[in-house]
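Every protein chain of the complex appears in place save one, which is left out.
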Amino acid sequence: MKAAPFEYTRVASLAEACALLAEHGGDAKLIAGGQSLVPMMAMRLARPAWLVDINRLDELKHVELRDDALVVGATVRQCVIERNADAVRSLPLMNKALKWVGHVQTRNRGTVGGSIVHADPSAEIPLVACVLDATLVLQDASGPTEVAAREFFFAPMVTAIAPEQCLAEIRFPVWKAARVGCSFEEVSIRHGDFAIVSACAQVALDADGKCGRAALGIGGASPFPHALPEIGAMLEGRALDDMLIEDAAVAVADLIDPDGDLHATAEYRRFLARMLAMRVLKAAVADAVGKEVQ
Amino acid sequence: MSAQPGNYRYIGSKRRTKEDPRFVTGRGHYVADIALPGMKHVALVTSPHASARIKAIRTVKALALPGVHYALTGEELCANVDPLFVGVDAPRVARYPLARGVVRYSGEWVVAVVADSRALAEDAAERIEIDYEPTDYILDPEKAILPGAVLVHPDHGSNVLYRRTFTWGPVEADFAKAQHQLSFRVHWGRSATVPIETFGIAAQWDPGTQLLDVWASIQMPKYPDQLAKALRLPGNAVRVHFDVDVGGSYGVKRGIKHTVLVGYLAKKLRLPVRFIEDRLENMRGGDMHGPDRIFDMTVAFDTDGTIHSLKIRALDDVGAYAGRSPLQLGKPVGAIVGPYRITSVEYEPISVLTNKTAQEAVRGFGQAPTNYAIESAIDRVARHLGMDPIELRKKNFITKDQFPYLIPSGSTYDSGDYHTVLDKALRAVDYPALIAARDAARKAGRLAGVGIATCLEPSGGNSAFEPLFNPKNETTTWMDSCLVRVDISGAVTGVMNTSTSGQGHETLVATVLGEVLERDPDTIRVVHADSLNALPSNSPVGSRMAIMLGGAAAGAAKKVKAALMAIAAHNLGVALESLEYRDGNISAKGDAKKSLSWDALVEIAHRKFHKLPPGLEPGLQAKFVWEVPTGGGLPTADGRIQMYPCYSFEAHLVLVEIDPSSAQPKIMRYLCGHDCGTMINPDIVHGMTYGGIAHGIGAALYEKFAFSDNGQLASQTFMDYLMPSALEVPAIVIVDHCTPSPLTEFGQKGSGEAGYLGAPAAIANAINDALAPLGASIDELPMTPLAIWTQLQGGRTP
Partner (left out) sequence: MNEKLYPLSVTVNGKVHMAEVPARLTLVDFLRDTLRLTGTHVGCEHGICGACSVILDGAPVRSCLMFAVQLDGCTVTTIEGLTRPDGTPSALQDAFCEAHGLQCGYCTPGMIVASHALLESNPAPTEAEIRDAIGGNLCRCTGYQQIVHAVQLAAENIANGAK
């Protein structure tokens, strides 16, 4: 299990990375944390001729609050975002999601952007990006392009990114409401495995306790991380009682498009999606209710 | 009886092991750490088809790469080596390291490439071009035994490798008199113990001495002999270095085909060659798949719970070739009734070929699946009768005053006290509280179940299943040995004759030698001889080393001690029976002035021939070669045989909860009552038991080598073959008990397979107890969330 031979460049700037990508096209591949790419290279399922290392680009390592969004550089490591005070405060859903991502050793190396670009439909970080309607900033030699996360993922490991583009940053919208609650849950066979199905939800409650805003998504049960704005629309303006949540969960199960594999059938995934949707909505409401009305 | 009887100085005490310090500092000596000057590396080209004819192999493009030395095909290899050993009488199921003409499973080795580095070898392997013509294949073992089935080895004439119906005791009469009978089927899925180190071997041929040196990650009986035979070399032209640390084995590190391949290449190319399997090679075509067994069980019993008789049909899918795998149906003959007074058994083992990866030996050598089937039967009888499964077991247990106890299949259990061990376990777990916790969980809307398994670990590994399953094989000894030397400085060295894969044999030998010679084990060195210097050994299989190596070490130490006593008697002018041995010094009883120190005695032995008693060899060393106690016999015509000598017992109690909203099981409590006689080193015994339970958790809930409908291995990486981590294995409580074996020096029995032999059964019983209120049950391992969910939906198969 040794990678096929390749050439390597550690770039000094994002511009240099983009230039190399433009030069080599599909033969070049960016490496950030490498936690998904390197095993694929070891098994020779991926065999780039050029490996462009963007790990040391300071311009991709920022974490900052900007215009109601938490802006995260693409190569910010998962362990950094896990401990970043701004992220913990403003993006608790990400923090909850990271508890399910791999293990200590992989989070120490794996990056936020790498997980998004790898586009495993059961990965946690892409799901958070979709559910929160994050914006992805893709850079190429001609400049940046913005893409909504919800428009980015097509199929397992297939995304809107072009071979000459580099994901530069992710802008996660921060909900400003007083009472925002969130939850991330998943079912995997072992802890740290990719989810069979995952679910996350974020809700904001009005002063009168009704749902001001809600977002929910399901991972692992569609070919891509599946944000379900239909559910948000269904919940907004209503009291989030158990009956409504159960109706929403049933709707979730109808909206997704699961597939079967070694560990789960499509029907089992549909069941899990319903159960997890119920669980995360209830937990998100409980989380929000626990917060004081300002 | 206490947990540890006997008045021992070192045995049974908390003592650090001799091996651990080198491992914790990164100074182990594994095969992949060996770098021979000029060493070349092997990568394999493997079959993508479950069954195909090989039409052509073109190696030109591979050999054109700089740094690539050779591409070996099956045509060449098979013409120059003999086929590998097959455990049953099936000479036409020939097995070689590389396929010749046809491939019989996806992953089968077809070409071996040798290059300057492993990476280059993989580059070259990609450039080997092979034309295949896919042919029909058979994956279902039940269909494989039907007439007209596609044959894996047409020359063999059938897919059945071995089949026989044994009848031991009055089966039909017992069934006729029994008030009830129950029939059911359970399936032990294909899993294995999967060590974290893959198999590896490095070999070097010296044309000057005509000697093949081998370093390998092995745990295999008769490995040097089989290697020499396959390479058509005399036994003394092969030297296997047993001082290689083995990174886990638990039965599977056989690697004979790897070794024949690499040995051939090293000799042919006159270059040191090494092959370290990568994980894909290891999972697809290494010696890594265990039993895959369907049991059809019928049990005859009375309303009061008395179990009279069992009919067991065990259909084992051994994959495309047979090494020792069919014999894994043979070992369970020695404990075919478990710990129960069942007076008759019909046993029909069927070993079946399919187009899957070949099965190899796994921890327990077939006993864990059989225990799962027996313990499933006990629980089903209990449920049928509405009886408490604990009471049912106690009612049928052999009682402690019935030992030695002859079971219908011809083995005599040496000793045991099953009722006491189970009672201790029940007390320790607070069984009423366990049941209350289960019932409380059920009341709260969760699914919860308590599982019990009480079963045996036959130990002291003998090979009596060889003559039982193959009358042409008259092997009746499975000896092991130890050599003890006391050097001129007075230091003691024990020499063992096999490799170690984590069982702490150096600690075992040092402890036993220290005990007998009354010398501090910390001062005793234990080394592994190479195979040309070694005394006979049959390797650490069959849970045998505490018994066999421990027994051999004790025997050798006693000979040394006897020599010292003879020297003392001769020089002190005191009769042997009037001498006292203490800490290695010898004095006349009641006359301390008449004494000789250890150092003085050693000096006489090494330097002063004139002071040696007549007939005593100078120097101070002794060897002891021990036949397995109770061994030596051939089977009777109806297939009765003493299998292993000693029988350890374990009683598992488990509480499992299932989250109905996810179908995920979680082990809430785990306790194991364990009796393996005298423990030489309790930390080692406990460690192996915890580890065995973790293996059992894997087999019960997580691990499966699954094949797709077209015969591709679907779980060939650690992303799909799921082994439990520290987050899945719960805290485990072990409760010790000691019923000494009358057959061994210190009363020890085996424990190398402990935990694994009962854990899958106990967990399966717990899951089924949890599902029982729904009228559901699962009859196949592993019991995955998908399988559980399917039952929760009413049992419709997905």
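So that you can tell them apart, the chains are marked A and B in the order they are listed, and the count of residues begins at 1 in each.
Just so it is clear, contacts are C-beta pairs under 8 Å (C-beta built on N, C-alpha and C of every residue); 3 or more make two chains touch, one makes a residue touch a chain.
It should be emphasised that the depicted structure is a prediction, and the values quoted were computed from it without experimental measurement.
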Among B:L353, B:V429, B:I641 or B:I732, residue touching the chain not depicted: B:I732
Candidates B:N159, B:T193, B:T259 or B:T498 - the one touching the absent chain: B:T193
Chain B residues that touch the omitted chain in the full complex: 16-17, 19-28, 30, 32-33, 35, 65-67, 119-120, 123, 193-197, 245-250, 276, 278-279, 501-504, 683-684, 686-695, 717-719, 723, 725-727, 729, 731-732, 755
Where the unshown chain meets chain A, residue by residue: 1-8, 10, 31, 34-35, 38-39, 41-43, 51, 53, 55, 79, 102-106, 108-109, 191-192
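FYI, only the chains that are shown with their structure count from here on.
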Centre-to-centre distance between chain B and chain A (centres being mean Cα positions), rounded to whole Å: 45
Chain A-touching residues of chain B, taken from the complex the two chains share: 118-119, 122-123, 126, 278-280, 661-664, 702, 706, 714-715, 717, 719-720, 722, 724-725, 727-728, 784-786, 789-790, 793, 798
Footprint of chain B on chain A - complex, ascending: 1-5, 43-44, 187, 189-194, 196, 260, 262-265, 267-268, 271-272, 275-276, 278-279
